[in-house]
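Heads up, one of the protein chains got dropped from this complex, but the rest are sitting where they should.
For chain A:
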Amino acid sequence: MRKPELGLAALVLGLGIFVLAGTADVRAAGATFGLGPRFFPILVGSAMIVVGVFYVIDVLRGGRGDPEESEDVDSSARADWKTVLMVAVVFVGFALLLDLLGWIIAAALLFFGIAYALGARGLARLGAVSIALSVLTYLVFVKGLGVTLPGGLLAGVI
């Protein structure tokens, strides 16, 4: 039987080793042993390794976490990786293009892409909602609340 949870357990274990290794070169001038900036990371890293080992053992012995219950989740369904991948691509694409395109265009594409990936149809309505929402958030947060969002291509227009 495949055990996908092993990946998460290994991540905990691996991160524990990373915390120890990643702070090994941290030095503080004149810090007495036990009180320097390495002390707490050593505690956390060691705890993580211990917990990680127990977690791996638990999964190998057949232990399984119950998927979280949520209003819109069918916890008995098979994982739909295609949708997850689409959402991931849309989001990372949004992050990389945000400064270039500006909030209004990028956020409209983000909303459109994710809603489409999740199964929204009626593209004309979806497009209209996407644009309305990105323009509205820009106006409220930038003009109203003084939050900084990139203008991008439309910088001079709005």
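Just so it is clear, contacts are C-beta pairs under 8 Å (C-beta built on N, C-alpha and C of every residue); 3 or more make two chains touch, one makes a residue touch a chain; residues count from 1.
Heads up, the rule we're going with is that contacts and distances are computed from a predicted model.
The chain not displayed here is annotated in its UniProt record as "Tripartite tricarboxylate transporter permease", chosen from "Alcohol dehydrogenase catalytic domain-containing protein", "Lactate utilization protein", "Tripartite tricarboxylate transporter permease" or "NADH-quinone oxidoreductase subunit H".
When the missing chain is restored to the complex, the residue among A:Leu60, A:Leu118, A:Leu139 or A:Ala155 that touches it is A:Leu118. Touching the omitted chain from chain A are residues 5, 7-9, 11-12, 15-16, 18-19, 22-23, 26-28, 31-37, 39-41, 44-45, 47-48, 51-52, 54-55, 58, 63-75, 77-81, 83-84, 86-88, 91-92, 94-96, 98-99, 103, 107, 110-120, 126, 129, 133-134, 137, 141, 145-150.
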